[in-house]
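Missing here is one protein chain; the remaining ones are kept as they sit in the complex.
Labels for the chains are A and B, by order of writing; each one numbers its residues from 1.
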């Protein structure tokens, strides 16, 4: 068995967790902040049998792949002083550590 | 040395932590949510010498074993519209990953 520690963007976490639950992957979500990814992030701790590791990694890759997104910033001052226009930002990405589990116990 | 990542129910976490502290196990509590266990859960990170691993697992098993509990739900509407009666729910359970620690440093 492997323990997968995946740091993903908060933005992607909800959809990823939903997908992994559908596919019956056991996971727990740790609150986390800053670091590996620029904006707010979430660390998922996922227990997985060796034979499903590639499937898991493919899902993470698919759901979290870096991509461009058009966002319109909110005006920072009085509305007439500054007219915001849409900008392209890069979102997504994931940092994934795969650890070997020496022993697994379910109570 | 081993690093034990134990996901337990919030309900059981307080008593388990108290017991482990009494027995001088070093631990840290990570905020966590959802996943391996149905309701709110807590992840404990516990450093343990090989010779105390079985003792640790026995404590987790004892404090967190799945059990039935009688709960009386709160009425969801006006008191006269619905009289709640006690129901049996399953509580407890733990998911435990044991990882080998390559090196341990205490500053």
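As a working rule, a residue touches a chain if its C-beta (ideal position, glycine included) is under 8 Å from a C-beta of that chain, and two chains touch if they have at least 3 such contacts.
Because the structure is predicted, anything quoted here is derived from the model rather than measured.
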Had the left-out chain been drawn, it would touch chain A at residues 2, 5, 7, 30-36, 41, 43, 57, 60-61, 64-66, 92-100
May I ask you to list the residues on chain B that touch the chain which is not drawn? 1, 3, 17, 26-31, 45, 47, 99-107
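We take it that only the chains that are shown with their structure count from here on.
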Suppose each chain is reduced to the average of its Cα coordinates; what separation in Å results between chain A and chain B? 25
